[in-house]
Each structure stands twice: as structure tokens, then as C-alpha cells.
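The complex appears here minus one protein chain, its other protein chains still in place.
Each chain carries a letter (A and B) given by its place in the written order, and its residues are counted from 1.
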Amino acid sequence: MTPPALLGLAVADPLPDIMQHTPPRRGLMGLARRNVPASIGAVLLIVLTGIALFAPWLGTVDPLAISPTLRARVPSAEHWFGTDMLGRDIYSRVLYGARVSLFVGFAVAVLATAIGAAIGMTAGYVRWADSPIMRLMDAIMSIPSILLAIALVALTRPSVGNVILAIAVAEIPRVARLLRGVVLSLRELAYVEAAVSTGSSSAKVIWRHIVPNTIAPVIVQATYICASAMIVEATLSFIGAGTPASIPSWGNIMADGRALWQVKPHIVLIPAVFLSVTVLAVNMVGDGLRDALDPRMAKTV
Amino acid sequence: MALLEIENLQTHFRTSDGINRAVDGLSLEVRPSETLAIVGESGCGKSVTSMSILRLLPENITKTAGSIRFHGRDLLKLTESEMRGIRGNEISMIFQEPMTSLNPVLTIGRQIRETIALHRTVSRAEMDGRAKDMLALVGIPDPARRLQEYPHQLSGGMRQRVMIAIALACDPKLLIADEPTTALDVTIQAQVLELLADIQAKSKTSIILITHDLGVVAEIAHRVVVMYAGRKVEEASVEDLLTRPRHPYTVGLLGAVPKIGVGGDKMRLVEIPGLVPNLKQRIAGCVFANRCPKARDLCLEFAPALEQKAPAHVVACHFAEKEGLAA
Partner (left out) sequence: MLKFAVRRVLSTIPVMALVAFLVFSLLYFAPGDPALLFAGDSATPQQIEEVRRNLGLDQSFWVRFGSWLWAVLHGELGVSMISNVPVATLIRQRIEPTLSLMALTLVWAVTAAVPLALISAWKQGTAIDRGIMGFGVFGFSVPIFVLAYCLSYVFAVELRWFPIQGYVPISRGVGPWLNSLALPAFALGTSYVALISRIGRAALIEILQQDYIRTARAKGAAPKEILFDHALKNAAVPIVTVIGIGVGLLIGGAVVTESVFALPGIGRLTADAILRRDYPVIQGVVLLFSFTYMLVNLAVDLIYPLFDPRIRY
């Protein structure tokens, strides 16, 4: 091509770059790099789940075996985390205790989310049911959640199942409220209205249009419920109203250690660290999911 | 001497998928007591230019180069606190969105007084008096009562007048009006433009008027800069530009102005075909080449420099004819 000068053209000088672009990393590593806390949380959760599942094969002994001669020992080669007041091996109890915490957290999250979602969608979709359902939800939410769970377990025989139910009841209204809000805003949208007016059945409209749009906020909410359920379970067990004493749970181990707290703090401290780390891991995963699934919600919550 | 001289301004943003070269090599000047219009489609960099002058862009994702000299001082080199002394005091700005640009929880009076308090040491009574005068100046009836009211109690046109009052409270040398009438309905638009023209005539404030509407330009501007893809493509006096546009983009823009023709209510609206180029990629040739009816191969290769093609008329196009200039 002919140089521009020969054509008599005035050519603009090219401008410098004043900023450098660094393209984001792709793939799994890129994802992990962008969500460091969530990745740490996920890894921790996987490890803790592994511990819970494989507790019998991780060098544990019977967590209920009492040995009166070995009471309240500090950690040693024999008993890595020491022993409690009854001489039970704390390492074994803590590992088995992971099962209760994780199971309760998971079960409450699933149960509360499923029931709450069903209630919330009904309230949002069926006009006449909205007001009575939501007043009931308001009433349940007016009772501070730990207090409600406490009152409910006090009514029943202590068992893991009852603890799960009691905690779930207190969480249901929060899910219901969230879902109702989402459904109410969605039903105003053109495509849902169109589906309704063209005579699609309610069930079909809910399934096709509303359910897919609610999945992201529900998953995020479920993670937070899981974290809070683990705290409430431990709290209930700690004050003696939760998981039966015969089942080792982190809350129970801590409750057992209360009396010796000032002299043998490790009995309380070790399960406390496990519990806090687990809840932290779930919360970090929850925050990561929230940022990833719903950028709008990331700003508001 | 020019009041404001922008030279080779580059304002770039970091985004997740590349660097957005929103303003790239813009030069212009604003003279004392003139109204300079910056015209272009949305995304051409005109608002970014105005935000760059006041340095209101988010610093963590923005970088600027070049110079913006105001009274001979380069604004880009001032410290943040020196810059604060200029904002609202020597250079003021009014925005496109009168409905959301006022703080909903503060009274109108408080919001006008704030500007005065930031830049002047005067008593509360003086500030109140000044605030009342400003509201009267921008044509708000019953100013004493309005001072006590909150933005939601005012209409959109009223709120834009309040914005103007705030902007003028410290007698700025330069007022930047970014699409001041776009959000308003037609009759209110005319009133606000008239108000701006009045103020200009009275106070000799220079105005940079940013708009996409050549009708607005015709009404109050003295000179016009046409921007496209972050660059200036043409600059001329209003009459010259509206009657004898030389850049194919300006020609297209003028075609896009709805005109009420001689045939009664027949409206002509010519769209410029094609899309604005992606500013995240470097453009080798002329930025307008992909949409230009006159473009040839060499336009894709060589970016045209700004050249004087007629007296006081600068164009960046290889094919704009020269005229009226001594060889």
C-alpha cells in the first residue's frame, strides 16, 4: 500500500496505552482464585465431611467408652485431645460429634428450605392464602428463634430428629418470606403474566417460570440456615436441652466440660474450635455462592 | 486566553473484559463567557469528559492522561483537596437526572447552603439569604417556603432548577451541564434552556453543555464539538456546523434530528446505519469508517488527524473538503 504521506493524508498519531489489561484466569483454578474464602470454606467442608464419614477408621476408639482411671487427662500420645470427666477419649468424641453437627445443619437446611419454599410460593401465588399464611409466619418470626427451638425441644423427648424439627420450625418463616417476595416480583413480569393469561395451569407456571428463578436465592439462604442450625444445635446441647447426652455432639462435649472449664479448658476448647471452623466454612461457602449466583443480592445482603 | 484547555485527554476504564478507552486523545478549549456544546450519541465519551474535568470518576478503575488546564492550572495534577476547592466553587456541574440527583433526606435549603458553606465563610443568615436569592434567580416561586421542603415535594423541572441554583451558588466560572434537559418533558426543557441562556447572559459564566440533541445546541450554544468513539471528529461555530457540516458523522447526526418539514407534520428521521465500535479494542483507522457512507480502504488503515478545513472549522476526515483557507 502507498504510504499515506504520498496521498497527502494527515494521519493521526497513535495514542499510547495508559492501562494494562490482565485477563481473568479461566477454569477451576481461576474460579478458586477469584473466590479465595469460598474455596477455603469448600475444602474445609469436604475435609470435615470426610472426618464425619470415616470417623471409625481414623484411629478412634468407642466414643462412649468410660475409663474411670483416666479422667480429665490433658492431650497426650495416647489421647490426642485428652479425656473428659468420665475418661472418654475426646478425639473420638469430637470426630463422631462432627456427624451430628453436619447432619443437623444439612437436615435443617433441606427441611426448612423445602417447607418454607412451598409455603412461600403458595402465599405468593394464591392471593387469598397470602394474608393468613404471612400473619402466621410473622407470629412465628416474632418469637426469637433460639427461644422457639428451646421451647419446642422442651416439649418433646430429646432426640436428634426433634432437635432438627425444632430448629427448622424457627427457620421456615424466613425462607417463606424470601420466596413469597421473589414470587410476587416475578408474577408481575411480562412472561409470567403471559403464561397465566394464555391459560397455563398454576402448577405449570410455578414449575416452568417461578421455580427456576428462585433457585439461586434459595440455595444461598439454605447455606446460611445450615450454618445457623449448627450453632443452635450446639447451643441447645450446651444448655442441656438438645441432642441426648448419649450421643456425642460438639455441644454435648462442651456441656460436659463446663464444670472443669477453669482447670481443663481444652475439653471445651477443642470441640469449640471444630464447631466454629465448621460454621465459618459453611458461611464462607454461602458468601461465595451468593456472590457467584446473584450479583444483585450480593450488594444487598 | 481560554478558561479551560483540554489537551490530548485520555480517560480509560478497567473492565472485566478489557480496557475501555472511553476518551482517547480529546483536545478542546472553552473561552470565557461562551457556551460550548459537546455533542454525540450515548457512549461517545462526552459525559466521561465532563466527569474527567471534575475528577469525579471512580479512581480505582480509571486512569487519565493528558492535561486539563483551568486558569492555567492542570486539574489532573492537583491534589484531591485542592480539587475539592474547585468543585462547586469555580467549576460546577448539573446532571441529567434531576429526580435522583438531590439527596432525598435533606431539605432544599440545606443542600444549597452546603455548597456555600463548603467554599465561603459566611454566617448562617447570609447563607439563607443567598439560598433564597438563588431559588428566586432560577425562577422558583415562594423560595422561602421551598427552602424548608424536601426534594420529593418538587416536580422534575423544579428539581433541575434547584440543581442549577446549587451549581450557581458560588458564582462558578464554568458550569458543566450534562444533558440537563433530557429527563424533562418538552415544555419544561425549553424553560430550563432559556434559564441557562439567561444566566449565561447575566453572569458571564462559561457553560459546557453536553447533549445528544442538536435542537438544544442550536438554541443556546456558541460553538460545538462533535465527539465520536471517545474522540473529537469535528469542531465549529454553531451556524457553521449546523449549516455546513463536514464530517460524515455530523451529517448523519443532523439527518437524525427530527425536523418538522414544510409539508406540515411530516417528520424525517434518518438513522445512521451500523454500530458504535467496541472501545475495548484498538481501532487502527478512522473510528467512523465502519459506518461511514464515504469510507474507502484507506480509511480503515489510516486514522485521520484533525485538520482545519475552513476558518474556525476543524474536522477529522480524509475526505472533508477544504474551503476558504489560504493555501
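FYI, a residue touches a chain if its C-beta (ideal position, glycine included) is under 8 Å from a C-beta of that chain, and two chains touch if they have at least 3 such contacts.
What you see is a predicted model, and the numbers here were worked out from it, not measured in a lab.
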Listed residues B:P104, B:P141 or B:G324, member touching the removed chain: B:P104
Touch with the omitted chain, as defined above, among B:A65, B:M93, B:L174 or B:I272: B:M93
Touch with the omitted chain, as defined above, among A:V108, A:L186 or A:A272: A:A272
Selected from A:A234, A:I247 or A:L289 as touching the chain missing from the view: A:A234
Contacts of chain A with the absent chain, listed as residue ranges: 37, 135-136, 138-140, 142-148, 150-156, 227, 231, 234-235, 238-241, 254, 261-262, 265, 268-269, 272, 275-276, 279-280, 283-284, 287, 299-301
Touch list for chain B against the chain that is not drawn: 54, 56, 60, 81, 84-89, 92-93, 95, 97, 100-106, 114-115, 118-119, 150, 152, 163, 166
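Note that in this section only the chains that are shown with their structure count from here on.
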Rounded Å distance, chain A centre to chain B centre (Cα mean): 50
Touching residues on chain B, where the partner in the complex is chain A: 8, 10, 12, 14, 16-19, 24-25, 63-65, 298, 301-307, 316, 318
Residue numbers on chain A that touch chain B, as the complex places them: 1, 4, 7, 9-21, 23-24
